[in-house]
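I have a structure here, written as structure tokens, and I will follow up with some questions on it.
What you see is the complex with one protein chain gone and the rest in place.
As written, the chain order gives the labels A and B, with residue 1 at the start of each chain.
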Amino acid sequence: MIDERDELIERVAQALSPLPPKNARATAQILAAVRANRTRAPGRFALVFEWLRQPTFSVSSAGLLAAAALVIGFVTRGALSTLDQPLSVEASTSAALNAPAITATNAASDVNAVRAVPVEITFDAASAKSVSIVGDFNNWDAAVAPLTRFGSNGPWTVTVKVMPGRHLYAFVVDGKLVVDPRAPHTRDLDFGGDASVLMVNTP
Amino acid sequence: MNEIDASVPLRAKRGEEQAFIEIVDFYYPRCLRFARNMLQNDQDAEEAVQDAFVRVHNSFPRFREDARFDPWLFRILANRCRTLLSRGRRHRSLIEYGEVPVTAAAAQEDYGADWAEEVRVVLDSLPAEQKEAFLLRHVEDLSYEDISALTGVRLSALRMRVKRACDTLRARLTEVGQHDR
Partner (left out) sequence: MKKNSLNTHVTLAAAGALLVAFAGSRAGAQQEARVSAIRDDATRIVVVEQLSLAKEHGVPTEPLLSKALEGVAKKASSASIRTAMDNLQKRLRKANDLLAPSASVDEVSAGADALYVGVHDKTLRQMRQAAPRRSIAVELGVLTELVARKVPEAKASKMVLDLMARGATGAQLTALNSAVQNDVAAGLTPEAALDRHGRGILSLLPPPPGVTNGNPRPR
């Protein structure tokens, strides 16, 4: 057997070696997925949730969030079982984009047949003492979906069930309403300020 | 190769969440690199890495305290990549359907990335087991013994896979490499 690492192979390895940067958002998503799996009974769990990947807007509540890097995660996972068993993944936005088109008849046959899907929410606010998510999916009630912390310094996470469609929401951080700086915003013409936009897809 | 302090996986095995966070933080870039190279699709790669870490977390009770963590992690990740590969390839570059270049910088990067792109094309043409063995050996820098432990393939067969991968890469990239100099 020859020593296979000659100059060309060295160059190939170099071309394939650059490391992607650390990614706080991806880490938060992984931790959220771990938490979701730990707290959920085994069973198929799927959601499709698209998110703006490159936020470009300003943070309206910059003061409050100055010390808080905020991440909202989305998880699309099947039930996890044993180590070598294939993981069931129903679909993700990106997967569905590539999937063969289905016709309307494959979708829900009744306008009321749609069910709420679980959405994993992650919020990284190191200095916060309490975090809740409020939105039109929970009647803007901060008591409904408090986030809990992963580890001593980890992100805050919670799973909320949300009907497919477009939703407006905000976080309540230590009693104050704040928008999500990583999500699209929309002006709230009714009560002033901004609201964050969440798009949830049909599973 | 840069490995995490051996005490961290043991702390994670005992259920210490902070230790698991350290593991994710430490290994995420390497795992994503391997998954990207294997799957050639960022979304698939991110999915594989996320799945792998969730499985790592759930499987910690089975992690032997005297075992090394790297091969164990890569075993799980390689399994996830294989599953995704067998599930069928996604359309590789969805973005390509629009002809409008988003930024001039993107076009420049394309030019500079010719060699890397050629490498990826050839790598992608390799049988999955050759690609996996090549990446684990020459990019992730794992020893043949570690690769054998994580894949369950005999050393001689592994060496043959890597050799065949190298032969193909040499044959297909020599011309490009010469032009690129």
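Methods note: a contact is a pair of C-beta atoms (placed from the backbone, for glycine too) under 8 Å apart; a residue touches a chain by one contact, two chains touch by 3 or more.
All values reported here derive from a predicted model rather than from experimental measurement.
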Contact partner of the left-out chain, one of A:Ser17, A:Ser127, A:Asn153 or A:Thr186: A:Thr186
Touch list for subunit A against the chain that is not drawn: 48, 50-56, 91-99, 101-104, 107-114, 134, 136, 139-142, 163-166, 168, 172, 177, 184, 186, 188, 190-193, 197, 199-202
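Assume only the chains that are shown with their structure count from here on.
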Euclidean distance of C-alpha centroids - subunit A vs subunit B, Å: 24
List of subunit A residues in touch with subunit B within their complex: 1-2, 4-6, 8-9, 11-13, 15-23, 26-27, 29-31, 33-34, 37-38, 75-77, 80, 83-84, 86-87, 89, 92, 94-95, 97-98, 150-154
Of all residues in subunit B, those that touch subunit A in their complex: 17-18, 20-21, 24-25, 28-30, 32-33, 36-37, 43, 46-47, 49-51, 53-55, 57-59, 62, 76, 79-80, 83, 90-91, 94, 115-116, 119-120, 123, 135, 138-139, 159, 162-163, 166, 169-170, 173-174, 177
